[in-house]
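Written out below as structure tokens is the structure these notes cover.
Missing here: one protein chain of the complex. Every other protein chain is in place.
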Amino acid sequence: MIAGVIGATGYVGAELVRLLSGHTEITGLSLSSVSFEGDRIEAVYPNFLKRVSVTLDKAEKVVENSAVIFSALPHGAGEDYGKVCMERGVPFIDLSADFRFGEDEETYTAWYGKSYKYPELRSYAVYGLPELNRQKIKERTGEGGVIIGNPGCYPTAVSLGGFPALAQGLAGPGTVIVDAASGITGGGREPSRAFHYPECADAVIPYKVGCHRHTPEISRNFAAMVRGDPPAVIFTPHLAPMNRGIQSTTYIPLSEPWRSRVVSGTTRPPNKEIEEKTGKIRELYAAFYRDEPFIRVLPSGVVAASNRVRQSNFCDISVHLDQAGTTLIVQSAIDNMVKGAAGQAIQNMNIIFGFDETAGLTAIPSLF
Amino acid sequence: MIAGVIGATGYVGAELVRLLSGHTEITGLSLSSVSFEGDRIEAVYPNFLKRVSVTLDKAEKVVENSAVIFSALPHGAGEDYGKVCMERGVPFIDLSADFRFGEDEETYTAWYGKSYKYPELRSYAVYGLPELNRQKIKERTGEGGVIIGNPGCYPTAVSLGGFPALAQGLAGPGTVIVDAASGITGGGREPSRAFHYPECADAVIPYKVGCHRHTPEISRNFAAMVRGDPPAVIFTPHLAPMNRGIQSTTYIPLSEPWRSRVVSGTTRPPNKEIEEKTGKIRELYAAFYRDEPFIRVLPSGVVAASNRVRQSNFCDISVHLDQAGTTLIVQSAIDNMVKGAAGQAIQNMNIIFGFDETAGLTAIPSLF
Amino acid sequence: MIAGVIGATGYVGAELVRLLSGHTEITGLSLSSVSFEGDRIEAVYPNFLKRVSVTLDKAEKVVENSAVIFSALPHGAGEDYGKVCMERGVPFIDLSADFRFGEDEETYTAWYGKSYKYPELRSYAVYGLPELNRQKIKERTGEGGVIIGNPGCYPTAVSLGGFPALAQGLAGPGTVIVDAASGITGGGREPSRAFHYPECADAVIPYKVGCHRHTPEISRNFAAMVRGDPPAVIFTPHLAPMNRGIQSTTYIPLSEPWRSRVVSGTTRPPNKEIEEKTGKIRELYAAFYRDEPFIRVLPSGVVAASNRVRQSNFCDISVHLDQAGTTLIVQSAIDNMVKGAAGQAIQNMNIIFGFDETAGLTAIPSLF
Partner (left out) sequence: MIAGVIGATGYVGAELVRLLSGHTEITGLSLSSVSFEGDRIEAVYPNFLKRVSVTLDKAEKVVENSAVIFSALPHGAGEDYGKVCMERGVPFIDLSADFRFGEDEETYTAWYGKSYKYPELRSYAVYGLPELNRQKIKERTGEGGVIIGNPGCYPTAVSLGGFPALAQGLAGPGTVIVDAASGITGGGREPSRAFHYPECADAVIPYKVGCHRHTPEISRNFAAMVRGDPPAVIFTPHLAPMNRGIQSTTYIPLSEPWRSRVVSGTTRPPNKEIEEKTGKIRELYAAFYRDEPFIRVLPSGVVAASNRVRQSNFCDISVHLDQAGTTLIVQSAIDNMVKGAAGQAIQNMNIIFGFDETAGLTAIPSLF
């Protein structure tokens, strides 16, 4: 089967090329690039020499040639191709934000400053977080024509970390606070001051504090897990001097009866009561994700960290409590380019086509 | 005046040597090291060649020779020297946790697993955060004999970031959440797995999630700023691949009437109301710190980041709100080795001796 | 087929586990560790969770269970296991220096300070650089019993970069100078001052200048390529702040008639004559390595760099000349943990067992 990648020379596009090249069901690639049309992908990325050799074509040609399309174009640039794909019944997996909000154009417009070109396409769209929507993806595929709104990198890590707590009633009233850091590939391939080496090396730099556009996506995902009012969400991202990875810390206020009684104004040192409660929550988390191939709920004593999921499609999760016992603190870590982008897109393709969900995604995380 | 540094070959000790060497009131250094006794400091740290040349002596000798003592020993190892200093009326500035908790031995013991050797010394002790205790330091000095419990690196950044909000009634009921990252010098000079380059490069790694022993120090500092019950504090530190710096994000629930009315379950995109309210809070912050030589409340559009305070004694602070207007988000950044350790210790010395408070601490932050 | 790894919890051992786990001919792993005997490999390296699960055994047990043994022990520690393997006819692939010098015990002893425990084992030993000794490995295997002295990381990169020039008469009289940098995983897993993050981050640090023990190995390899006197070799390694990679620059004085006539004391700017001559040399290099699966002689305009071979078994080579035309400058780059250690060991296994030489080694270099 031929897989097509539109926008193959950005970082996400190139990562798709790398991962698809090792996928047993994919027999060929069709790739497009506006900036490098006519060049070969291995001239743009010499990493590919002796492994991948494809001439970069126009997007239209890629759509014609392929049994599945991955669109790694900027927000607002891919709808035309999505439309053609729907007309032909070719699954369209979009890695921009364009299809993440489904029929909620208002939220999309408010945060991304664009409007939908073909609103009717949203009836085909499923938000492609398999741990949330695996069934919907299959159903939509069965009805003929599917568009995947592939999730953002931060929302993937954060949502997967929060779901079990929300779904199982651990979260009480109050705001969920998310503090996270991203590797610098998250900013894409285009040079700019913010990602110029001397400006971002040797520092952790917050940005879009309290107003990043992944906030509504996280919030909407959380809402899907609770019956009553969903929690308010506050989200602060940071740029960290690492190539890959999302490291996310999520603070969830505990519900009764999980919440301990606290004496105001004091702090408790590490104690057994908290350790035991943490153990119970860890068990709930492990049970919730028992059948998920890419979620690893870590054992006691191991903290989720981005350097343990490098190059893999895993999401690692560790659960913690503050020592007063009022708040669940979830650490979740993914590779922003794999589970946070290209890997998850391939996972969605696997579901759509009925392949083994782990096909092409069995890499063991690199140790360093 | 001769300044003495006990434990001069650890990272904090060596940074003290570097900074004291540029201090106009210091005419000579007396240094000790258990591991390198008899060697010269410039043999241990060749950085010092042609600038500092001192033979490493016994701690006892250093105490005899010096008009002020900086102790950069591990927790629990410096009390004997503090005792001798008090007997001789020599100011003792301790960079361990031993004197940070004053007469509250219970908290110290609960979190550090040690007890006080000479509890009576605490009557001389002042917690050396000048922005909080400048007056107390002067008073204690005037009474003859002063011990400074020099603050921890995280508590310095976090407390300074939170003080104006707490003191001016911006904080409402609810937990204050602190999420912070430290450069790897914070772990000291002794090699270990956690700080072995391949284990911590290219990753952001949480540790002591919800149970770090700087929590009670932060909590106690916050309590000093409020009249009623102090807020509960939750603190999660991370190790970041940078040499120096503390980058701290503090989430403070707003009090009425600062708090906006929120419609549950939705998120608001960046909006003018929030921008204006942020401007007002920024003004309160700026006013609060108007006379502080080392605090910079940043103008609109500039986010506090650790790479803008490198090598300096500054604490940079920027204030933000979530777009729903329920929570104040404070970014504060310091150099963990300067304002977070050696620089602050020298600032305390300056206060004790009536020197210009910025003496030896006028370095402009390095641009890279 | 069961593969055994002795010393599986060091960095090289763990990388072997990772790569062998993806090898289609390997059905199981048997692993040993002195420090972690009885633990599971995925407890030592949580990266392996859900992918590899093996209890760490005694080395003796591993030798009993396996059809091939990889020894990732320190120099001088593995001979006993090599002896047992030879008695049983099990191929023994040693990643230390113990078998790299064959019967030249004198050189080994001079540089490594140890003597051979079982000198007779060297009659089974082949130096495992496949591009040099593929045929010898097969022959030795055919004669029953083979020990591989797996090459050092620097010698692999440097030798592969120099071979075509030496074999094809491009090298004239004079010293070959090698200046190279290694990622910090090259120093192994054991914490020490040299590899403590704050000591090696943000710096390039030369070490063992002119006296590193990989010098005789490089020199011996070069000698194999020339008929007359081999060139003298000078080698300077550097520690660079990166996790993986060897980046090597080799300066080879050109022979007549490749050497241009130079006017003393002047420098020539980039010029066409040099460009053309470089093109010819590039063709010779490409021809020399035409059939090698893991060597990539890069096209004009692309410089070999360690971040283009990350995670792969490739050796990238680019050729350059100084503008005066007297010296060939070869850039070669490998991943020190793959082609410089574990990957090359597996390549050797593939040759010994008649597997496809690229089995388990088809990873596309990671883009970042």
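The chains carry the letters A, B and C, assigned in the order they are written, with residues numbered from 1 in each.
Everything that follows uses one rule, which is that contacts are C-beta pairs under 8 Å (C-beta built on N, C-alpha and C of every residue); 3 or more make two chains touch, one makes a residue touch a chain.
This structure is a prediction, so every number in the text was calculated from the model and none was measured.
When the full complex is taken into account, the listed residue touching the unshown chain is A:Tyr11, out of A:Tyr11, A:Phe48 or A:Phe314. The chain not shown here is touched by just one of C:Ile2, C:Val34 or C:Val204, and that residue is C:Val204.
Checked against the full complex, the candidates B:Val52, B:Val146 or B:Ala324 give a single residue touching the omitted chain, namely B:Val52. Residues 107, 110-111, 174-175, 177, 179, 181, 198-199, 201-207, 209-211, 213, 215-216, 219, 223, 229-230, 232-234, 236, 238, 240-245, 247, 249, 251, 253, 262, 264-267, 269-270, 274, 303-307, 318, 320-324, 326-327, 329, 331, 368 of chain C touch the missing chain (whole complex, contact as defined above). Where chain B meets the missing chain, the touching residues are 11, 14-15, 18, 21-22, 45-52, 185, 201-202, 243-244, 293, 296, 298, 302, 308-309, 311, 314, 316, 337, 362-368.
In the full complex, chain A touches the hidden chain at residues 11, 183-185, 189, 191-193, 195-198, 200-202, 241-243.
Methods note: only the chains that are shown with their structure count from here on.
Looking at chain B and chain C, the chains in contact with each of them are A. Chain centres here are Cα means. That of chain B falls 47 Å from that of chain C.
Contacts with at least two other chains are made by residues 11, 185, 201-202, 243 of chain C.
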